[in-house]
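Let me give you the structure first, and then I'll get to my questions.
What you see is part of a larger complex, with each chain still in position.
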Amino acid sequence: MKKPEFEPSQEVLSGETADIYFARTIEILRHEGLNPIATMELFSSRAGMLCGMEEVKSLLDRVLPKDCREVWALDEGQSMDAREVVLRIKAPYQSYGLYETALCGILSHCSGWATAAREAVAAARGIPVISFGARHVHPSVAGILDYSAIVGGCAGCSSVAGAALAGIEPAGTMPHALIIVMGDTVRATVAFDKYMPPEVPRVSLVDTFKDEAEESLRVAEALGARLNSVRLDTPGERGRVTADLVKEVRVRLDLASYHKVKIFVSGGLDPERITYFLESGAPVDGFGVGSYISSARPIDFTADLHEVDGKPIAKRGRIPGITPNPRLKRVM
Amino acid sequence: MKKPEFEPSQEVLSGETADIYFARTIEILRHEGLNPIATMELFSSRAGMLCGMEEVKSLLDRVLPKDCREVWALDEGQSMDAREVVLRIKAPYQSYGLYETALCGILSHCSGWATAAREAVAAARGIPVISFGARHVHPSVAGILDYSAIVGGCAGCSSVAGAALAGIEPAGTMPHALIIVMGDTVRATVAFDKYMPPEVPRVSLVDTFKDEAEESLRVAEALGARLNSVRLDTPGERGRVTADLVKEVRVRLDLASYHKVKIFVSGGLDPERITYFLESGAPVDGFGVGSYISSARPIDFTADLHEVDGKPIAKRGRIPGITPNPRLKRVM
């Protein structure tokens, strides 16, 4: 994964996406002529994987005065503890006060997604996990969701935008819609094979019209060695994909000598269900995970001022002065 | 709330935010010369309040051929049952197949937020609820989050973008940062009063440096009749805001004859906690709700084809043919 390029949008820079009271605060301070060097610290409400820091740094680099700024941070993708300070900004308050909403929001949302992805990836114990969650979030964040999933360890993602941010190729098989429009799984798979460039793996979705085991053998016969995988996505109405189904499809493919055809599983997967497949000994070659990642709760971040013009200060309930954290690195 | 204006973004129209396999499907169908009139239905995974439909309709209006389209839908803000069909599209499949990701994503995310907002509003039994959740989501969706919260019944929201979408004025008080930079709650409140236009309500945040009851009396003395409210946002380290605290502040304000000063409560509120305040008889005049709304799980939507060129069809596990739903209205 190469370093992503984030460009702050006009809506963020203008404060349009911010809470109104920060704009008012800046206005009041300007009237009062107050612009102290203030130190703000951001910490998370619970443990997880930090994500969004690259986008945050792009924003800070754009707004903080180059000659009067000190920023310490953890890296994108590092683990963080609950209430650990992951970002410290020391700069004139008016330069960055307006962005408290955006700073917290980027880290909260991205860290939530990356942490969930990491849990699914950990459960899969080395078997590739692909992020399929774009369809459950607003398209404005479909790309950053998939980027976060890749930071969290996913081997691929289905959205074009997410793959672009992460610097990889998008991954995917075929939708049920293609098969339904063409009326038959074998026909759809043959057409896919005919028109797609050779580097796109041939993965056939085999639960649309017939029994999965029967359909797997039909598409294997139709494509021969060009068939890369079958995907099992059996709906809940038919009992979801079970470990026994994967084992049976594997045996039936093997009995017909299709040993190289891989089996890819999707549909309502989460770490518990992935673990069930692995502990049941099901020979899964890849998992597609959707809403477990996309529906992850954001990890709420809080921003606190701890020093104003060099003097320790804090609101009630917080400890005045800089919070020591040797893991932080000076990044600006 | 006036009718919002949504304009599909270039990223959505180009398929950049879509799952890659839909682009491939369209390409295969073009090669095969297949573009049947297909009927797609979208239903939700659980009950809730439908939101995002206005944005969805803007997108469909842009991409479906005007002379060959039929669209039925529920209205923005209507209640929906689990698995109820809320949108039916009948049009040439190639015109809209690419947008399945975006259609599901918009409805999933917005309905999740609106449903959570509605729960908080229901718990508040008529007392206004303001959405304060922008700081926990990516700024790209801060506006649409707050828009969804307003659809869900919130009386206001703090983000400028959300208020613009919903056609209202943004709401907000003052952040702890203003008080910490100015060093004293009374000083900050007086400055706020001095520089803000008269239509902005004077709401003072009273838990920063001193006991909330003491500080409430100090700001009331400083602003007199111009003080609209005090906001209690006591952090967990100091035991959060309790019903007893609200009652005591009310009595102490009343004993000093500040009967008109209202009390606004925020900090980790959810329906259970709002209910606790009301059932304890705490005289709260407004609630600020953040992560309960912003962290709401999206309500996953699924899109299924049920007819192709007039013939009932469905994948295994689904019922072939149109799903009757008399609540649907023809919208295009």
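The letters A and B name the chains in turn, as written, and every chain counts its residues from 1.
Here is the rule we go by: a contact is a pair of C-beta atoms (placed from the backbone, for glycine too) under 8 Å apart; a residue touches a chain by one contact, two chains touch by 3 or more.
Treat the numbers as computed from the prediction; the structure is a model and nothing was measured.
Asks: All chains share one sequence and 2 are in place; how many are there in total?
Replies: 6
Here is the rule we go by: only the chains that are shown with their structure count from here on.
Asks: If subunit A and subunit B share one sequence, what is the angle of the rotation that overlays their CA atoms, in steps of 5 degrees?
Replies: Best-fit rotation on C-alpha atoms: 180 degrees.
Asks: Which positions of subunit A touch subunit B when the two form their complex?
Replies: 9, 11-12, 15-25, 27-29, 31-32, 34, 36, 38, 40, 52, 93, 97, 100-102, 104-106, 108-110, 112, 132, 134-144, 158-161, 163-164, 170-183, 188, 191-192, 194-196, 200, 207-210, 234-238, 291, 294-295, 297-298, 300-301, 303-305, 308, 313-318
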